[in-house]
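Below: the structure, in structure tokens.
Every protein chain but one is kept in place in this view of the complex.
Lettered A and B in written order, each chain numbered from 1.
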Amino acid sequence: MHDANIQRLLQQRSFTELGARQRARALLDAGSFRELLDPFARLESPWLARQGIVPQADDGVVVAKGLLDGQPAVIIAIEGAFQGGSLGEVGGAKIAGALELAAADNRHGIPTRAVLLLETGGVRLQEANLGLAAIAEIQAAIVELRQYQPVIGLVAGPVGCFGGMSIAAGLCSYLLVTREARLGLNGPQVIEQEAGIDEYDSRDRPFIWSLTGGEQRHASGLVDGYVADDVEQIRGQLLALFAKGKPALERSRRHAWFLERLQGVDTSVQADAAAVRSTYQGEQP
Amino acid sequence: MSSTIEQRGRSWFHALAGAATPLAGLPASLLVADAELAGQPVRYLAVVADAGNPFPRARNGEVGLLEGWGLAQAVDQAIEADADSPHKRALIAIVDVPSQAYGRREEAYGIHQALAGAVDSYARARLAGHAVVGLLVGKAMSGAFLAHGYQANRLIALRDPAVMVHAMGQAAAARITLRSVEELEVLAASVPPMAYDLDSYASLGLLWETLALADSGRPGAEDIVRVQDCLGQALADIASGPRDLRTRLGAVNRAASAQVREMLRAQW
Partner (left out) sequence: MQTLSFEFPAGQPARGRALVGCVGSGDLEVLLEPGTAGTLAIQVVTSVNGSAARWQQLFERLLRAQQLPALNIAIHDFGATPGVVRLRLEQGLEELNHA
């Protein structure tokens, strides 16, 4: 026990600086990490190499089983440094498949819970329709698993969570973010491309953070926890959320509340951070 | 101005729902009505262009904040209404969605969460035993398709050049991948998941059926009957199958998706 404590203290460190595999290992109970389909399984993308893009042996997704607070858990971590954390066929199937198996566990009385570490731009455009299909299946699996156990999403940064995976994040029982996190459907570049620079200036970083950054999302009630970039604090918040059990009504089921709020928005003017906070929290920041 | 393509959803909604009264209390960009098909209760849902949409970036049939949450409401209402009934109405998503809404208001107010609301309702409906069918009559793009159609038990597409499934429009995809549109087209010719044509999409095994009609844009009586027959067959097929999405696995062009699951199960 003493050794384990020392180990913990030595591990006190930034979470966002860790790679996907290290993140999963750092959050699971000490010594319980077991990776499935590890890089030596060589399940690389069947589509990247033929487009002249170097693949990664794990396709950028780490699936690790283990324990969280002594309970069976699976942590799914996306590697943001590989192709922007984009999801292709293999990485997407690893996530969907793991969530499907966790749901099957629960149907058979094993209370497997899931954590998603989201660092992703969404669909990998080089595998476009297979990425999109996989994300639909990930979303289906989250909704299924969520019936039994909380599914917790963590957006730590620096990539953030975008595209179809931001919708997946919105389906989670609980969402945790850090100050380094951004959460939004469309990447700034794409909005600028589609809607023009007056609508969205993709190079105006303060503007983008003010609308989609972790602090703003927390202040607007679009996530459940705002946590420092520290392994132990993140782990502590995860365990506290699991201890709460399933939410009474998931955020993605609150259409009546959101529609009522949106009806009060003056859409003739552009949105800013304060207006969003006031709309969703009923008070000025 | 709406182009003809953007009216396909509206045309097919009226063709299939007939004289049924649209559900009240929803955004004007949503058409939802209950009707009967093959002797079963069904609810048709379509997202349509609405020039008066209060959100200016969602006026051409895009799925935006109101559309996401509105679909969530319309589907959830069916789940609740049928909660105690053994005969749950089928949900038929008529899909003609050019994109999600791209805009500042959308990001600021959490369009990702609105689309999650729609996905959530469709997925819960499917798990609750409602048959869910996605009928692709026009574009089925990216987040918009995820929110409206992609949670269906079965996907049916009309064979028509205007019917297209993709993760991103070509121009934006070129910019993001640092390639030219021409380069993307060359790649798409040999990489089926990247292509924009329906045959390539069909080769991924995600569609249950495709239908070639006389006029997919302006459905005549015969075309409508063929689509209704196909929808009826889909409902029968769903009734005897699983409630999850496993029927989408199996195509050669999607072999890795099945292999990954098999290996995961073995190591679980």
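Here is the rule we use: a residue touches a chain if its C-beta (ideal position, glycine included) is under 8 Å from a C-beta of that chain, and two chains touch if they have at least 3 such contacts.
Quantities reported herein were computed from a predicted structural model and do not represent experimental measurements.
The absent chain, not drawn in this view, touches the displayed chains A throughout the complex. The residue from A:G52, A:G70, A:G109 or A:G264 that touches the chain not shown here is A:G52.
Touching the omitted chain from chain A are residues 19, 38-40, 49, 52-57, 79, 81-83.
Throughout what follows, only the chains that are shown with their structure count from here on.
Taken in their complex, chain A has these residues touching chain B: 36-37, 41, 43, 45-47, 50-51, 63, 65, 89-90, 92-94, 96-98, 100-101, 122-123, 125-137, 139-140, 143-144, 147, 163-164, 166-171, 183-187, 189-191, 193-195, 199-200, 211-212, 217, 220, 222, 250-256, 258-259, 262, 265, 267, 270-273, 275-276, 279. Looking at the complex, you find that chain B touches chain A at residues 54-57, 65-66, 69-70, 72-73, 76, 99-100, 102-117, 119-121, 123-124, 126-127, 142-143, 145-147, 150-151, 165-169, 171-173, 175-177, 187, 190-195, 200-201, 204, 206, 244-245, 248, 254-257, 259-261, 263-265, 267-268.
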